[in-house]
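Other chains dropped; remaining ones untouched in position.
A and B label the chains in the order they appear, each numbered from 1.
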Amino acid sequence: MNYSLNSLPAREVKPRERGFTMAMDKGLSIREVEDFLEVAGEYVDIVKLGWGTSYVVPNLEKKLDVYRAAGIPTYFGGTLFEAFIVRNQFDDYRRVLDKYKMTFAEVSDGSIELDHDLKCGYIKTLAEQVTVLSEVGSKDAEKIIPPYKWINLMQAELDAGAWKVIGEAREGGNVGLFRSTGEVRSGLVEEILTKIPFEKIIWEAPIKAQQVWFVKLLGANVNLGNIAPSEIVPLETVRLGLRGDTFFHFLNQETGNLKDC
Amino acid sequence: MNYSLNSLPAREVKPRERGFTMAMDKGLSIREVEDFLEVAGEYVDIVKLGWGTSYVVPNLEKKLDVYRAAGIPTYFGGTLFEAFIVRNQFDDYRRVLDKYKMTFAEVSDGSIELDHDLKCGYIKTLAEQVTVLSEVGSKDAEKIIPPYKWINLMQAELDAGAWKVIGEAREGGNVGLFRSTGEVRSGLVEEILTKIPFEKIIWEAPIKAQQVWFVKLLGANVNLGNIAPSEIVPLETVRLGLRGDTFFHFLNQETGNLKDC
């Protein structure tokens, strides 16, 4: 850090299981990736190439090399997995993962209907090839999954071999964990956490108010995802209480010392 | 493309009259233009230098060279044309187009009141010098033009020599084709299309929900404009059904094969 400030919350360092940040690359150029890593390389743990953007970008191979050289793993967004599944091209998908030497993959059913045993089967199969992130929650704002079911789905997917599970929110932060207004379904989050270990969940939280909400509920070292590259540094300040939104969350207002939180 | 996926809608390739994408540059640096073209060069057909930004940017000449070298035409936003007209400097405007070797120009009346015969006269005169895009619709949210009049205006401007007509929405996507909430005036669009050929219209649609609406109504190869440089790749995935929003639009949900749409 550039200078010394007392009473900051302790932040996990890399490689970390908690306080993990997943960024969303939806079509950066090579120089933009380099710029992003110059500033935020220490704070980002994994990068998702959003939905099917990896199909259309002309710099895919080179971009993956740049991330790899920086020691930051990448994976294709779950919508791409679903695009292969719905076309009965699962084997092709596995070959694509090999072709691009991917070490992570996402299994999701945000757009398609997928029998849950079948979904867990895909997780199991892919887990032999790569580290699997699985995602729970629909991209359809109309589909409300009750909390007990979120929990059952998450547990089954972890049991099937998922390394971590992701709570769906999309790039817009307006479905799944969130109401269409962007407001957090807080009862849902709290109930999930009674059963699924904290470090096993990555919460998609693209909007600042959502990041603040999670940091206030779960602390500096909550796992957050779908963060825009330019928002990684701002998020880091939210985690540390160095932005107005969480300024007093970690700090005793009278003494300026760290609170127990 | 980077890998093979079945049953994707057919996309027109360059040079194309349909499936055309117009991007908005509102003050990019030279490197930012290069980065933009690295990623989206194949998907962008023309670039608008938004409103009067070309007056203030210090890198205009060099930037135009970079676009030219990439084979992507550019034009000054219609507000600049109007700024010259309202000051009785039309001849100066023509000299500016020459000075910068522009091959396209926009004629619009989004901010000024312009007699329509006069507007068509400007189109006719400029069409001898450059390829003309003309724009219909006011930037004033209060001015609602009824559908039959949109059609008459568009037809007269095409007759006067406009290559294509643009449906106004601004950078914010909240006037003209759209209600102030950003919602599409869908009856208006459908009525226009009963009279004006599909490929003759560029719809300004800066917001994702608007792009999705147009792709769902008019297919992968609808002409769209006012797209931010960083949103060209995401738009391309919307066109191809590789983002949640249009995932099943082109695809039969049961078979995973292409639908007729």
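Some observations on this one:
Basically, contacts are C-beta pairs under 8 Å (C-beta built on N, C-alpha and C of every residue); 3 or more make two chains touch, one makes a residue touch a chain.
From a predicted model like this one, the values you see are computed outputs, not experimental measurements.
Note on stoichiometry: the full complex in this file contains 3 copies of its one protein sequence, with 2 placed in the shown coordinates.
Here is the rule we go by: only the chains that are shown with their structure count from here on.
Each chain gets one centre point, the mean of its Cα atoms, and the points for subunit A and subunit B are 34 Å apart.
Against subunit A, the residues of subunit B that register as touching in their complex are 1-7, 31, 34-36, 38-43, 208, 230, 232-234, 236-237, 240-244, 247-248, 251, 256.
The residues of subunit A lying in touch with subunit B in their complex are 26-32, 50-61, 79-80, 82-84, 86-89, 92, 96, 99, 110-112, 139, 170, 172.
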